[in-house]
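Let me begin by presenting the structure, written as structure tokens, before commenting on it.
All protein chains but one are shown at their positions in the complex.
Residue numbering begins at 1 within each chain, and the chains themselves are lettered A, B and C in the order written.
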Amino acid sequence: MDIPYTVEVRRDTGLTNGKIGIWLFLASEVMLFGALFASYILIRTGAPSWPRGDTILNVPLATFNTLVLISSSVTMVMAWASLMRHRFGTFRIYMGATILLGFVFLVVKYFEYSHKFENGLYPSTNNFLAIYFTLTGLHMLHVFGGMMVNAYFLGPGSKLWKTNPEWFANRVEHSGLFWHFVDLVWIFLFPTLYLL
Amino acid sequence: MTSDHAADIDRHVRVYITVFGALMALTIITVVVSRFHLPVPIAVSVALLVATIKGSLVACYFMHLISEKKLIYAVLMLTAVFFVALLALPAVTVHNGYWIH
Amino acid sequence: MTEPAAVAAPKPHIAHEVPHEALGFWRKYVFSTDHKVIGIQYAITGLLFLLFGFSLMMLMRWQLAYPGAALPLLGRLLGEARMPGGTMLPEFYNELGAMHGTIMVFLGVVPLAVGGFGNFVVPLQIGAQDMAFPRLNMASYWSFFLGGVTMLASFLVPGGAAQGGWTSYTPLSVLAGTGQTMWLIGMIFLITSSLLGAINFITTIIQLRAKGLTFLRFPFFVWTQFVTAFLLLLAFPPLEAAAVMQLMDRVAGTSFFLPSGLVVSGQVVAVAGGGNPLLWQHLFWFLAHPEVYVLILPGMGIVAEIIANNTRKPLWGYRSMVYSLVFLGFMSFIVWAHHMFMTGMGTAMAAFFQTTTMIISIPSVVILTALIISLWGGSIRFNTPMLFAVAFLPMFGIGGLTGLPLGLNVADIPLHDTYYVIAHFHYVVAPGTIFALFAGIYYWFPKATGRKMNETLGKIHFFGSLVCMNVVFMPMFLMGLAGVSRRLFDGGASYAFAQPVLHLNVVSSWGAWTLAIFQIPFIFNFFWSIWKGEQTDGNPWQATTIEWAAPSPPPHGNFPVAPEAYRGPYEYSVPGAAKDFLPQYEA
Partner (left out) sequence: MTEWLGLPALASAHGGQIDSLIGWTHVFMLILFVGWGGFFAYALIRFRGSRHPVANYTGVKSNTSKYSEIGVAVVEAILLFAFSIPIWAARVDHVPPESEALVVQVTGEQFAWNVHYAGPDRKFGRTDIKLIDLQSNPLGLDRSDPAAKDDVTTLNQLYLPVNKPIIVRLRSKDMIHSFGVPEFRVKQDAVPGLTIPIWFVPNVTTAEMRIRTGNPEFQYEIACAQLCGLGHYRMRGFVTVQTAEEFQKWMDAEEEKLKGESDVFK
């Protein structure tokens, strides 16, 4: 028994199941981060004073990380484009690069975090750090999750390319959508936490 | 995706590279602007404006929203409405007006 | 790496699916990806949790009826930490209350209504072989299961389970014991489960519906599940965010929900402060108001199916019901603060939320009216499912109508947080939703097992439950009007103004215990009928919707041939037709 519309699109919607599924998932993610942003605004506007992010956080490192994440989005979309051009070899290179860039992001974040802890700055120190650690921590979990999925498609998951290349390309596209979303969240996190 | 031809893909790839350049440039711009220490309302508006442009670029081109199906738009519109309701939530609370510290 | 010739090449056969028959016991019945097995897993787990939640409540009702009296036998079994000498401690009362609410809502009704009925019936009703993402479906069940286990385990940690009510208002919950941490972790599992489920339902309904099954040919039940899934999808994440923040407050020492200058028992609480306790309430109710419609909508769907089937005529005003339903789902996101009228609300906000609350009552009135009018002109069969479905209408009516004074915030001043609120929502969830779910069990039991449940036992169950439910909850309106607060360990006994109505506590309690007795025929009937019930064919109720095209019980893959929809869902008693029903799936 095969579930229909995993590979081919349904005529009246023009979509595959996976495409709808991933967008619905992203919709829920919007609400998840939306709630955290709302909390941030509420707590910030209610506070008598609020530190500027760059007085506490390391802007150059975060700028670097922003560029890293943006680059990883490009390599991700290139990985998918390579599949569309039937170039499996290039796909592997781009996918590898995406995972690597995600890894770089996490390593930089690790240094940022440990630097904070060394200076006695914890989530409990004040509400700015509380929201900073919560938002970036949750975001890091997403980066990590995305890397795992991508690693799966680079490794064992890529077997599907031989039997059903279209389906494989679809899956990579969906994983890419998630990855870009994680990038997109960071694009908003970066100015809100670091620059304002 | 079956209808995409190789030429289409090549065109896409060129778009990706352009968008990549734009994103890099915009990132640098926000960081530089933040150095000027503009008054808070202006700083917030600029930062959010740039972030929104960047976000839209990612969504439209990397996530192919620019050429997506109606159904996806519908889902996202609905989400956007409730997202706005959620962001209105702080307004609901703070303007109760009794908050003291 | 060899590259395939072309992406668009004809699709090679995929060898990833093992034929169902070859699966072992574990893959077939425990870690199954078949929507029907998962549906039944959900339903049974949900029923067990309902029974458990009910048992917690029966314990509480002892304390409410006879405050401070030792509970014979059982009391001592529960241990010195909970009921020393058989007398309940307030800590334990609060644990029971919080867990009763949480379990009934998140582990009982939602899993049964959405996970159970949704999973089992929706794919069948839309003529699909399975859900769109079978493995996600399995993950959703197991995430729910883990959440349930976490919640149950929380009774065993030192200090016991959560004690802050199902609403877990801060700062009380932040400053509480370990049980609250378990509650939060459990909630995160449950939310994840619902999110996965919601994605699956929406995709399935949009993509896998049979040929010819347009949206306006959906059975009303499918529509309710569709709207419900959107509520779950978009309302749950904010609570997940809130749960994460509360977890941070508890384990990482942040103060999202703790304002500066808290002094507990004379000691200044050592936190950074600057948080906002009302933020939690906003995020909680942003979920929990849509959640109450998650509790009721599948129930309404079930009732609509059964009424159409047993009046032998189409639903009256099907379209207006669908439009009302969609509108209701939409509005349910912007009424949340009607639970917070007494937190200090300015005129503008109060006016806004009252108005949306009044507006949202209209679609309920439209749907209910349509269902009642549907009875007119029917040829009504009073079998057990129909009895429960019909009783749903006035019971929901009582619950819904008493929502109106609560929604007018001036009237809410004396009524807020009294037993009036308890009575209001129990009328919608207990004789409302629970009755609808019972109706659904009796109605779809033959589809799941190939056998009918016993009618006599069913009728005993029905009449007993109907009477007892009213004996339990009607007195609570009177107590609420007299001003008795909810969540009182002694049921109000220490207040002078509560004295004239205190005897009603005893009435309610005996009602609840008798209600339990009337569930015994049901439990017996349920298990007995699985093996011994009267055998039936595929379509024992002469129904029109597509699930009845499948054999009972449906095999893996559901339909021998993919069904097609040729007409609307409820073509009963069509003038000039040979029989009194024209199934959707017959050309």
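The criterion applied here is as follows: a residue touches a chain if its C-beta (ideal position, glycine included) is under 8 Å from a C-beta of that chain, and two chains touch if they have at least 3 such contacts.
Computed from a predicted structure; not experimentally measured.
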Among C:Leu156, C:Met342 or C:Ile520, the residue in touch with the chain that has been omitted: C:Met342
Option touching the unshown chain, where C:Phe489, C:Phe518, C:Trp548 or C:Tyr585 are the choices: C:Phe489
Option touching the unshown chain, where C:Leu408, C:Ile460, C:Met474 or C:Val506 are the choices: C:Leu408
On chain C, residues whose C-beta touches the chain left out of the figure: 90-91, 94, 163-165, 169, 171-172, 175, 259-266, 268, 276-278, 311-314, 316-317, 342-347, 350-351, 354-355, 358, 361-362, 365-366, 368-370, 372-382, 390, 393-394, 397-398, 401-402, 404-405, 408-411, 413-418, 478, 481-483, 485, 487-490, 494-497, 501, 572-575, 580
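Just so we're on the same page, only the chains that are shown with their structure count from here on.
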Which of A-B and A-C has more C-beta contact pairs: A-C
Whole-Å gap separating chain B and chain C, where each centre is the average of the chain's CA atoms: 37
Chain A and chain C, separation of their C-alpha mean positions in angstrom: 34
Inter-chain centre distance, chain A versus chain B - centres from mean C-alpha coordinates, in Å: 14
For chain C, residues that touch 2 or more chains besides their own: 7-8, 206, 234-235, 238, 274, 276, 279, 283, 286
Where chain B touches two or more other chains, by residue: 1-2, 71, 78-79, 82, 86, 89, 93, 99, 101
For the chain C and chain B complex, residues of the former touching the latter: 7-8, 206, 230, 234-235, 238, 259-261, 274, 276, 278-279, 282-283, 286, 333-334, 337, 343-346, 349
Chain B - residues contacting chain A, complex: 1-2, 4, 6, 9, 12-13, 16-17, 19-20, 23-24, 27-28, 30-31, 34, 40, 43-44, 47-48, 50-51, 54-55, 58-59, 62-63, 69, 71-72, 75-76, 78-79, 82-83, 86-87, 89-90, 93-94, 99, 101
In the complex, chain A residues that touch chain C: 1-5, 7-8, 10, 13, 15-17, 20-21, 24-25, 27-36, 39, 42-43, 46-47, 83-84, 86-89, 92, 122-127, 130-131, 133-134, 138, 161-167, 169
